[in-house]
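The complex is shown incomplete by one protein chain, all other protein chains being positioned as in the whole.
Chain nomenclature is as follows: A and B, assigned in order of appearance, with residue numbering initiated at 1 for each chain independently.
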Amino acid sequence: MPKKRLSSSVILGEITRSVLDEQFYHCHQGDIAMFLKKAWYVAAWSAEVTPTPVARRICDEPVVLYRDHSGRIAALQDSCCHRGAALSVGRVVERGLQCGYHGLIFGADGICVHIPGQDQIPSTAKVRSYPIVEQDDLAWIWMGPPEEADPGKIVRYPFHGDLKWPYRSQRLRVNADYLLLVDNLMDLTHLGYVHSSTVGGNPLVHVEAKTTTAQTSSGLKLTRRMFNSPPPPTYVKAVGFKGNVDRWQEFKYIAPSTVLQWSGAVDANLEAPNAGPREGGFSLRIFHGITPETSTTCHYFWSAANGYRQDDPEATEQLFEEINVAFAEDKAMIELQQLRLKELGEGALIAIQSDKARLSMRRALNGLLSRETG
Amino acid sequence: MPKKRLSSSVILGEITRSVLDEQFYHCHQGDIAMFLKKAWYVAAWSAEVTPTPVARRICDEPVVLYRDHSGRIAALQDSCCHRGAALSVGRVVERGLQCGYHGLIFGADGICVHIPGQDQIPSTAKVRSYPIVEQDDLAWIWMGPPEEADPGKIVRYPFHGDLKWPYRSQRLRVNADYLLLVDNLMDLTHLGYVHSSTVGGNPLVHVEAKTTTAQTSSGLKLTRRMFNSPPPPTYVKAVGFKGNVDRWQEFKYIAPSTVLQWSGAVDANLEAPNAGPREGGFSLRIFHGITPETSTTCHYFWSAANGYRQDDPEATEQLFEEINVAFAEDKAMIELQQLRLKELGEGALIAIQSDKARLSMRRALNGLLSRETG
Partner (left out) sequence: MPKKRLSSSVILGEITRSVLDEQFYHCHQGDIAMFLKKAWYVAAWSAEVTPTPVARRICDEPVVLYRDHSGRIAALQDSCCHRGAALSVGRVVERGLQCGYHGLIFGADGICVHIPGQDQIPSTAKVRSYPIVEQDDLAWIWMGPPEEADPGKIVRYPFHGDLKWPYRSQRLRVNADYLLLVDNLMDLTHLGYVHSSTVGGNPLVHVEAKTTTAQTSSGLKLTRRMFNSPPPPTYVKAVGFKGNVDRWQEFKYIAPSTVLQWSGAVDANLEAPNAGPREGGFSLRIFHGITPETSTTCHYFWSAANGYRQDDPEATEQLFEEINVAFAEDKAMIELQQLRLKELGEGALIAIQSDKARLSMRRALNGLLSRETG
């Protein structure tokens, strides 16, 4: 398995960007955010959370993530209860996270354990603590009431721990409502237009794909098959297909904001396309964790694992680069879409046939939202 | 006639700037825009409109401009009726403009002619189409009800097609209400202060100019004569005046946003200054098309044609560079003025004698506005 590398921009300059980003928010204060709070969201890649605190806005709340001296990760409100200093510019000490302004120390539970110069610590000396769990190389945060947090309900993704599936990961900030990103994954006809030169290929193939959508207990499952079709450029680069292929795509949506993807192709088998093996050709798995930052921005955590040449680190690297390009294509399209929707609203928009899975997704989520808000 | 060149920045990076600009608008949403809608505005230079779509905000509406396979230009709302994607990042295909997100195709009339994967096209599948006409090297757009668009009412500027008048053109974005730019052209006493080192010259000359203002059916005409006065630096550079000159300036304002300028000078004729010929010295024609982008920003389309050394492309080039500098001087002054007016309002301002033509212009426009809004 190749060494996992986070792009350096993920780590460096967090503070600087934090300031810039927050100035951006101030221009958007009028937006109404409507997030599912009783839910586990990806807060970070595990490797991002170190003893150097990280500021991150999640569901429009300022959060600081850090790893304490015992190696456990923690998430607190990123604002000291004394004078509102950002705890993310403090430092991890023996007893917890120390504010860099006047030295108060907070435990992982948010309770202040030290106030320099005084012995008594008032019971009001505390900040909000968020349940956070490390699992499958991800840090998952619970944004609802802590007493309702059930780690058993966190989405599992065993491939992050499976040596057979080498992967590389990324965090991308997108200036769009996280649901526009989920929408994007639920209407795959966009592949032929947005990604024609990478993972997409011929638009007609996507439009004519046999698609089935099935509701699941936690969201829905979208399956597509494209028989005897030309392989997209990324596929050819990866395994050198010479002729047409039989392709499949499986997307599991788990509300509110995770999508697990398995896609691939094998040489077309004209006699028995449906029975064709799923081994021996091209396949990839993508984890999509899309976390609301504000009502019009989100964090896009994704990983890409290669199901071919799995002993070849260069295959993992090459796939990562291809997906990186493809997701930049999505980002460019969706950020402009966000601006238009914000300006013009959705009242005059129409649904078409390819919106079927997308609308199912929205219905599933809206059901959860109305249950939560009563 | 020299080859017309648009500055590369007009063409390149349109999308990027479009995104940045729109984030800027979101900070200004509170402004009330009050534009004359039943009017033809310059949307672009003809040469800007190619098969690669261009996003342009006009009267605070997002518009996409493109040239179809038949060579005709078209203007649509820059937002797909399906999911709000910006059509300006789509592409021109045989049947029209195709959305780059899910492939819907729209004709120049805004009606959807193709939805991938479905045969039926609902009647609601359409976007707003704007009447647009190419004339005199410009693309003119009508922002009112399409059925009231009368191309016969578009301002004519035959000099753009006259080989005798070589010109170069520009599009400048100015962070100011378009009317502040028109104001600027209606009070020419600014020349001696803002443009003392380019097209202006000695302030006193401008203040003491003999000025007449006449109402016309579509706006007003402003004429100024300055006899036996020192020529401004730009004039000397152009034709090498040795002594004083007799100058004239003619500005025709055609509501809401076009100004046609003819200025020039000949050697001072002390015996008969009024009768002096207008040939043989320095003269220039400037087309000013000032189109509202938002309530506090505008597009400034202008061309400068030389009435001297008309067979010498270097004269055209040199004049263009001089005017470019002069208009950057205006832009700097007016953008700060816009900020002050926005903050402090106009309630405490006073009118002076040189405001006469400016106030006539505002009255003419306000008459049209109140007729339009009833």
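In this section, a contact is a pair of C-beta atoms (placed from the backbone, for glycine too) under 8 Å apart; a residue touches a chain by one contact, two chains touch by 3 or more.
This is a predicted model, so every value here is computed, not measured.
Note on the undisplayed chain: of the listed residues A:H69, A:R83 or A:R371, the one touching it is A:R83.
The residue touching the chain not shown here, chosen from B:A214, B:L270 or B:A332, is B:A332. For the chain missing from the display, the contacting residue among B:R56, B:H190, B:R247 or B:R285 is B:H190, taking the whole complex into account.
Considering A:S70, A:T124, A:S217 or A:S370, the position touching the chain not shown turns out to be A:T124 (whole complex). Within the entire complex, the positions of chain B that touch the omitted partner chain are 24, 27-28, 30, 183, 187, 189-190, 192-194, 203, 207-208, 332-333, 335-337, 339-344, 346, 348-354. Where chain A meets the omitted chain, the residues involved are 15, 18-19, 22-23, 25-27, 29, 62, 78-79, 81-86, 88-89, 98-104, 115-118, 122, 124-125.
Going forward, only the chains that are shown with their structure count from here on.
Centre to centre, using the average C-alpha position, chain A and chain B are separated by 46 Å.
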